[in-house]
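This part shows chain A:
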Amino acid sequence: MALQVSGKTIETDEEGYLADRNQWSMEAAAAIAVSEGINITESHWEVVNFLREYYEEYQIAPAVRVLTKAIGKKLGPDKGNSKYLYELFPYGPAKQACKIAGLPKPTGCV
Partner candidate 1 sequence: MLHIVNKSPFERNSLESCLKHAVKGSAILLIEDGIYAALKGTQATARVQAAMQDYTVYVLQADVDARGMKGRVLEGVKPVDYAGFVDLATNHNAVQSWL
Partner candidate 2 sequence: MSEEMSESGVVKKFMYVNRKAPYGTIYALESLEVVLIAAAFDQDVSLAFIDDGVYQVAKGQDTKSIGVKNFSSTYRALDDYDINKLYVQKESMEARGLTDKDFLVPVEIKTAAELSALMEQQDVLLSF
């Protein structure tokens, strides 16, 4: 599969994760969001940016429980709950938010 971003083609795997994480950009994120049926808003960006920072710092995408807690700490308790995160990313913050953030596919090991 591939995405069209600002006139360039970006390869993804069959599930829509970026083939090369270095090709991530805000435009690419928006394009992935569209393919996920998500109309990306400021609230989505908050989570996506948080994930990218977390990955940069710790080299992993946090587990949902950890993400929820950390978001709560950073953005307030009204956002630090799974209901809020699932409203933003109906197919699960693990899968969708990571995909939009250009992080590697979670190995889904549980």
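Here, a residue touches a chain if its C-beta (ideal position, glycine included) is under 8 Å from a C-beta of that chain, and two chains touch if they have at least 3 such contacts; residues count from 1.
Behind the choice of candidates: all candidates are chains of the complex that A comes from, given by their letters.
Since the structure is predicted, the reported quantities are computational estimates derived from the model, not experimental observations.
Colleague: Can you tell which one of 1 or 2 makes contact with chain A in this complex?
Modeller: Candidate touching the shown chain: 2.
Colleague: Inside the complex, what are the residues of chain A that reach candidate 2?
Modeller: Contact set of chain A toward candidate 2: 54, 57-67, 69-70, 82, 92-94, 98, 103, 106-110.
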